[in-house]
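As you look at this complex, bear in mind that one protein chain is not there, while each of the others sits in place.
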Amino acid sequence: MASTNSQEQSDGHNHDHFIKSTDSQHPANLICTLCEKFYHLGWVAGTGGGASIRDNDLVYLAPSGVQKELMKPEDIYVLSITQQKDPKNRVYLRAPPSLKPSQCTPLFMAAFTKRNAGCCIHTHSQWAVLVTLLLETRPLNTNVFEINNIEQIKGFGKGFQKQGNLGYHDTLRIPVIENTPHEEDLTESLEEAMDKYPDTYAVLVRRHGLYVWGETVHKAKTQAESLDYLFQLAVEMKKLGIPWLGNIA
Amino acid sequence: MASTNSQEQSDGHNHDHFIKSTDSQHPANLICTLCEKFYHLGWVAGTGGGASIRDNDLVYLAPSGVQKELMKPEDIYVLSITQQKDPKNRVYLRAPPSLKPSQCTPLFMAAFTKRNAGCCIHTHSQWAVLVTLLLETRPLNTNVFEINNIEQIKGFGKGFQKQGNLGYHDTLRIPVIENTPHEEDLTESLEEAMDKYPDTYAVLVRRHGLYVWGETVHKAKTQAESLDYLFQLAVEMKKLGIPWLGNIA
Amino acid sequence: MASTNSQEQSDGHNHDHFIKSTDSQHPANLICTLCEKFYHLGWVAGTGGGASIRDNDLVYLAPSGVQKELMKPEDIYVLSITQQKDPKNRVYLRAPPSLKPSQCTPLFMAAFTKRNAGCCIHTHSQWAVLVTLLLETRPLNTNVFEINNIEQIKGFGKGFQKQGNLGYHDTLRIPVIENTPHEEDLTESLEEAMDKYPDTYAVLVRRHGLYVWGETVHKAKTQAESLDYLFQLAVEMKKLGIPWLGNIA
Partner (left out) sequence: MASTNSQEQSDGHNHDHFIKSTDSQHPANLICTLCEKFYHLGWVAGTGGGASIRDNDLVYLAPSGVQKELMKPEDIYVLSITQQKDPKNRVYLRAPPSLKPSQCTPLFMAAFTKRNAGCCIHTHSQWAVLVTLLLETRPLNTNVFEINNIEQIKGFGKGFQKQGNLGYHDTLRIPVIENTPHEEDLTESLEEAMDKYPDTYAVLVRRHGLYVWGETVHKAKTQAESLDYLFQLAVEMKKLGIPWLGNIA
């Protein structure tokens, strides 16, 4: 990412006004609070995972390779969506002097630009990884996680620009894409999965983790929690021989 | 729940005196403390679950769809039991301006009115859900969880208006009701389960979670903890091939 | 325990000087700190479990039936070992006005009087319970837990009045006694187990939990942690088909 990094704000200023605020709900503060919480949930161990918040035209991003529970607002990158024509030539409105932008950036941007998301979360949760591993062992149709007849499914919206949430009997479907050596190279297949599953709020990455988003920070975070709950439940169900799809409905 | 919501206090006042107190034991403060604790126990992930406290005639309720670990007293609903003749036409003494009442409300009310409970807790604990899934796989009699000869059983009272607690050799029985698409629609079967098991302090909801109550906040919370302990133990016992009912007694 | 409770200090004074101290290492403060820690380790859910510290002639005890993470020094009982001739007629130097003494009291006293312990901890840890359940399924010799060739075994002293700790190749043996309906009735079999295994620092109670002690608070707590670590490891080993006794030595 050195090439991108060299394209940081060229005027030589720190532009700290983008990330300095006494408001705990300011995106730069909120990303830090969220990442600390995610650390204790086991979602961002060893600098893995991350989070990004969009506030109108501005996108706030956790950097690459930092201890997520120790992040400070000074570590946050800021860029503008509208100035973001060329993804190969990303211009940051504000960049920390000695850090690198996250390789997740184009994936977060996909959620913001294609789904108008207000927040996107990336976890390395073991439950997500185990679900993708279990799906891999199935003979057919291994590129989607499906579960139904579990109350927590109601924690998800029906889909992009739709009103209301999924019902108890609805089947929640989360597409799975194959991992790539470079995280940025996931962008194309992530966008394809979003096209194929236009109502999904999340995409699993095989042997890697999860991308999950929502219209607001509240929705992205609670959908992330609900998904992790369902992934953990699904792994335990597998251990106990209980199928993920109920035959009740 | 918009219909109910529209029936909030009609006098246009906030009625914050119901929920403002410097006493940490005030129900509006206590619900927030409890919900934060429950979040870290994994009981209320993704806005699921909730808690309600009754103080004489007044009932304090966590709202619908909020992040439970971040709740504040201002988020609490208050209603009066005695003014609560018609459940379809619920009048709140105090309602937060931009939130919705919990769909759990009629279920909490059942514990308060039928069992004179002082507190009722609703969890989405995975251990509770897994126990209902394990019971579902049995050929017969799948609508009650039974366990005995475990010390933690002594954490439960003998039953409504009875003195003392269960003994070590007693069998703890928790009825299971089937889930419904709308949480309010659980009310009838919850009340039926309470009638059929008049001494129970809890009802499991299949593929959903648990309702548990007690005469006081202390009893509701410690019975919730003891039940979750027993559900987790029961799942682990199942993995290890150990039956839930001992043949010692 | 009402009979015992009625024998609280008869002079009508609160005797708060026994439990009021600004020193965080004072036994009354330390029991509260320990119990809060144990709550988060899952050892004292639902008012189960407890802890007691002996300081020369004085014994400090957590009360019965309280939420262990919320305990305060005012909740602590104090009694004198030397004045404790008749266990049926226990005289407390200090008793909280509205609580009941713990049924664990005679078991804690056994560790103090028979082993000169400085601290005794009682947990309801699920790992301890599961180990006793697994031992119960064996055809023979089910009243002792044995493990060796695990580094954490070195966390235990060699035994009462012996110097040094167990070695890596030594076999740690923890006797198991059968549970009884009333916790006090465990005293006799606990003392028998201490006689039969004079070097043990702990006794498992079937389907119930663990009593573990040490010459100091430090030793009792770290031995409790090491045991819980070994019990959890033993359960996971069982799931993975790995025997508890290595054939290396």
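For reference, chains read A, B and C in written order, and residue numbers begin at 1 within each chain.
Basically, contacts are C-beta pairs under 8 Å (C-beta built on N, C-alpha and C of every residue); 3 or more make two chains touch, one makes a residue touch a chain.
This structure is a prediction, so every number in the text was calculated from the model and none was measured.
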| item | value |
| --- | --- |
| Touch partners, limited to displayed chains, of the chain removed from view | A, C |
| Residue of C:C120, C:I150, C:I177 or C:A202 in touch with the missing chain, whole complex considered | C:I150 |
| Contact residue for the chain not shown (choose from C:E146, C:E192 or C:E236) | C:E236 |
| Positions on chain A where the hidden chain makes contact | 42, 45-48, 67, 124, 126, 129-130, 133-134, 136-137, 179-181, 205, 207-209, 235, 238-239 |
| Touch residues of chain C, complete complex, unshown partner | 149-152, 155, 167-169, 218, 221-226, 228-229, 232-233, 236-237, 239-242, 246 |
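Convention: only the chains that are shown with their structure count from here on.
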| item | value |
| --- | --- |
| Chain contact graph, described as a line, ring, star, complete graph or other shape | line |
| Chain A and chain B, separation of their C-alpha mean positions in angstrom | 32 |
| Whole-Å gap separating chain A and chain C, where each centre is the average of the chain's CA atoms | 45 |
| Contacts with two or more other chains, residues of chain B listed in rising order | 239 |
